[in-house]
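For this depiction, one protein chain was excluded, whereas all remaining protein chains were kept in their positions.
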Amino acid sequence: MTATGTRSGGRAANELRPVTIEPGFVRTAAGSALISCGGTRVICTASVQEAVPRWMAGRGKGWMTAEYGMLPASTGERKQRDISRGKQDGRGIEIQRLIGRSLRGIADLEALGERTLYIDCDVLEADGGTRCAAITGGYVALALAARKLQEEGLISRSPLTGSIAAVSCGVVGGIPMLDLDYPEDSSAEVDANVVMTGEGGLVEVQATAERTPLSRTHLDELLALAQTGIEGLRAAQEAALALP
Amino acid sequence: MTATGTRSGGRAANELRPVTIEPGFVRTAAGSALISCGGTRVICTASVQEAVPRWMAGRGKGWMTAEYGMLPASTGERKQRDISRGKQDGRGIEIQRLIGRSLRGIADLEALGERTLYIDCDVLEADGGTRCAAITGGYVALALAARKLQEEGLISRSPLTGSIAAVSCGVVGGIPMLDLDYPEDSSAEVDANVVMTGEGGLVEVQATAERTPLSRTHLDELLALAQTGIEGLRAAQEAALALP
Amino acid sequence: MTATGTRSGGRAANELRPVTIEPGFVRTAAGSALISCGGTRVICTASVQEAVPRWMAGRGKGWMTAEYGMLPASTGERKQRDISRGKQDGRGIEIQRLIGRSLRGIADLEALGERTLYIDCDVLEADGGTRCAAITGGYVALALAARKLQEEGLISRSPLTGSIAAVSCGVVGGIPMLDLDYPEDSSAEVDANVVMTGEGGLVEVQATAERTPLSRTHLDELLALAQTGIEGLRAAQEAALALP
Amino acid sequence: MTATGTRSGGRAANELRPVTIEPGFVRTAAGSALISCGGTRVICTASVQEAVPRWMAGRGKGWMTAEYGMLPASTGERKQRDISRGKQDGRGIEIQRLIGRSLRGIADLEALGERTLYIDCDVLEADGGTRCAAITGGYVALALAARKLQEEGLISRSPLTGSIAAVSCGVVGGIPMLDLDYPEDSSAEVDANVVMTGEGGLVEVQATAERTPLSRTHLDELLALAQTGIEGLRAAQEAALALP
Amino acid sequence: MTATGTRSGGRAANELRPVTIEPGFVRTAAGSALISCGGTRVICTASVQEAVPRWMAGRGKGWMTAEYGMLPASTGERKQRDISRGKQDGRGIEIQRLIGRSLRGIADLEALGERTLYIDCDVLEADGGTRCAAITGGYVALALAARKLQEEGLISRSPLTGSIAAVSCGVVGGIPMLDLDYPEDSSAEVDANVVMTGEGGLVEVQATAERTPLSRTHLDELLALAQTGIEGLRAAQEAALALP
Partner (left out) sequence: MTATGTRSGGRAANELRPVTIEPGFVRTAAGSALISCGGTRVICTASVQEAVPRWMAGRGKGWMTAEYGMLPASTGERKQRDISRGKQDGRGIEIQRLIGRSLRGIADLEALGERTLYIDCDVLEADGGTRCAAITGGYVALALAARKLQEEGLISRSPLTGSIAAVSCGVVGGIPMLDLDYPEDSSAEVDANVVMTGEGGLVEVQATAERTPLSRTHLDELLALAQTGIEGLRAAQEAALALP
């Protein structure tokens, strides 16, 4: 953000970055999407495994879980692979737990039967908001995989009870803003991620005050911005799922 | 919670569990506290290391970070140690990142100088709300260590800009409630953790809808409950720090 | 030890440090104790698992094993967690093998049935003799868990054939001494750990000459000192187990 | 391959699958390419790090190394991430060593100066020949990064002494064939990977007889097929590098 | 190699180093051999396990696999153990995959039944060509174990369809040479490993041009040299297996 409050590309405070979702990007996956939100691009795939983790076995219901990774060149400076460092990045673990919880928020695990749906989100290019892009794109991959399972007759009703999307927002230079890019995120006083269903229900709210505490007024404004953003993302999801 | 809405021990919906903080519980630490919130007990220690992580070196400022663990017998069924499983528990990583961010929310890292303050939070007994107890007790350990550093003349002003505490709340059976114990947490529709400064500023809000989306009305009620709870915790912190 | 041979606190060469054992310190454990031996404090818990390791399955007998850890702030300088270093501390492994062997020395694994008793010993404060305190306190945790298993009717006779305790001793400045604290241990020529049953039978003897070889005379004197010490520890164990 | 020897898609025995190389696919990388060889797609990036591994420091020359991974959904059945299994896949290690050796075969490490070029090859979709696609696409990523380093004036001459490409071939049903897809590879008697410079020099030959030993005649035929294939790949590389 | 092209010990370009194979070197193994090729010595053992890996179970056939290690003192400078570094050496993984593939090239896994044969190759002294020595000596260990299984009546026919041996060769100073020692290998332009059956069939060819590409003429010469070398190694294997 420049000193005069203009955002990169002349964006308004309540404006999303351009979003595109390319369904079926990975042909070997049961469902997939390449989502672009401005300079952030994430490959999302859904894979089906005909078994559940041991602790869930025998209950007649399925499981959904997410994994999140960053390709080494996705950030300006090369990011070492987790396997080379010997352990998974803590930030990545926190993010993939959020993605998994969010997607399970619209899951009907009984409808899924004793199988596991893995949502893998691998960041191709990172410019802020990768966890939200992962949830939004991950939903498209998931919906495509669910459709495929139904078409193949493996399940009789959808394992999804609705749709879900996520957007970041924050307070930058005292101004609440929607969908922060990386430079904005780095200088934000408050950084929030909001996950909502297609019907506008809150599934997860995470707000962190980095420098100065967050006021209730700002929290309300951020939630309102998020709602606007989610509507735009919901439209992009529907367009991607409507493709033949 | 029983069917009639009575909480265990006859607690009201906006009532904290009994809280006690024993300062100086670990004599080998620079600062320490044993915090009890109902059936949850957490050992909190602050340790000083005369160096910063490599990526922070040479900037004349310090670092604060937290680690969270659970003693194997702290839950009913024995919890395997991380080192035996070969990797740290994802939930523990997510929690310790929250604790670290929260405590850094009141840190003046320039005042700390080139040293690291480690806050270790080890759960002795778990009955819900361990991450919040860790933040609340961790602050006491931190304040005692900061006081010691000042008394020893190693730093000239406090590395803390205020106080901080955290409390959980949630919606159980349709009713917003403060400070959930484990059975309440397990059956909650919404589960939230709220971190606030002593002056009532929000530092972190995390709300997760487990079963049904969260309404804005409920979110407002939860934040109000949290504020009440934080005041009670703040009093316990002050009492602990006022001990000779 | 001062130059004149006086021990810290005016202790005699054959005198134990003050010992206290608080039974039931961890309410979530099947049995537990907080043992203090001078400046050393160890949290000991016994947990029951209704299964045995795979290599023991199907033999109708149980298993007992111990794990030993140090809380990061238990030593003056912060000790990094094993999981952060990526592997368990070799010293800790050596110690937990000694604790497990010692406790199995009084075990009746047939009486236990196909279940595992885990004894977890976590050092809260370290001032020498932590492995011996862990065995002595671990026995109390174990006896309480065994009593609980019997009271619940899960087993028909005690899985313990007697009691067990351990004490360190050493040669410091040419003088055999009982129950070394950390400064004494660091300057000792010989360092020994002796594990004995309540009836005075030797279960494990480990003597290490750090600087000058150990003479047979000194070995005999150390074993005699140990026997005295074990009697004191045995009294503290009995007092703890006699509490209502 | 069908019983009559017809290949999938009506391909001749000495015919490459359709190959396309999209340069600049990852904008955050110093150089990048998305290579498609039939149903195989690999994301290749080159990243520059202004340092060399410790064992190479101070010699005034650079280092080039490669890493190879497969996205979890790249194969039909989901492939677990290395970090979840706790160690890198042996096959992946063997492949990335081959990629690194091959690319270093055209490197002028003195020209590179004390910096490291990482070539990361992440398989998006696997249908046979991923290691060869990684080398062929990796060269394009490398050449683009080298060009960028020269344009930025960081190096004065190219760190590459030529071009390099790789192709697989094998004996299937007694017939030597070029560029095997996954079904062909799975039923091949002999499987070979050949790496050649743009001038036709052999850099690496790896031939493995899976079922019946390889005759010298067949080896000669495979090398001739490989040469034909490399020419086709070389043309695709040049086209990609000629794009503005 | 000296400037005049004379090899160490006055060896001719097409001459093997002295080779000896001591069968039965490790009495606790089902089959074993200590192979010496000049200054390279490798301990090879074959161990039988009455089970197959989970992914092979229930097919009525067995499995053969190899592991390769270097004793810490086997190279001039001490080589850290894999377990101390926390992960297996990439070079070792590449080598043990080659050894396993080569030995499986002469395996009749149906004849083996549902059991696993492990070939462990541990380098005692390394002076070039360790992977080839491991294959050549590993075959002797394997053949002895196979003989033992047959003598004990556990299998009714040999699980081996023939014999196998391996030799290195390379181009050094422009001259193709057989069986490189470490100094020759370090200065070679081309380094190749060739695995052949006793009947002269090629099982694996790996040629790497380290500095200048490999010409077809040189490749032909290397393969011819390898054939000569394999014959010598085959004689040593037969002599070892003929011992009473």
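By written order: A, B, C, D and E. Residues from 1 in each chain.
Going forward, a contact is a pair of C-beta atoms (placed from the backbone, for glycine too) under 8 Å apart; a residue touches a chain by one contact, two chains touch by 3 or more.
All values reported here derive from a predicted model rather than from experimental measurement.
Taking the complete complex into account, the chain left out of view touches C, E. Of the candidate positions E:Leu124, E:Ile175 or E:Leu241, contact with the unshown chain belongs to E:Leu124.
Of the candidate positions E:Glu15, E:Glu67, E:Glu114 or E:Glu238, contact with the unshown chain belongs to E:Glu67.
In the complete complex, the hidden chain is touched by one of E:Thr6, E:Gln49 or E:Ser186, namely E:Gln49.
Here the missing chain is touched by one residue of E:Gly58, E:Gly76 or E:Gly153, and it is E:Gly76.
For chain C, the residues touching the chain absent from view are 87-88, 90-91, 93-94, 96-97, 101, 105, 196-197, 199, 201-210, 212-216, 219, 223.
Although one chain is hidden here, its contacts on chain E can still be listed: residues 26-30, 32, 39, 43, 45-49, 67, 69, 71-78, 81-84, 87-88, 118, 120, 122, 124-126.
We take it that only the chains that are shown with their structure count from here on.
Of all residue numbers seen at the chain B-chain C contact, over half occur in both copies; the interface is built from largely matching residues. Note: centroid distance chain A to chain B, computed from Cα atoms, is 28 Å. As a whole-number value, the distance joining the C-alpha centres of chain A and chain D reads 32 Å.
Chain C and chain D have CA centres that are 59 Å apart. Shown for chain B are the residues that touch two or more other chains, namely 87-88. The list of touching chain pairs reads A-B, A-D, B-C, D-E.
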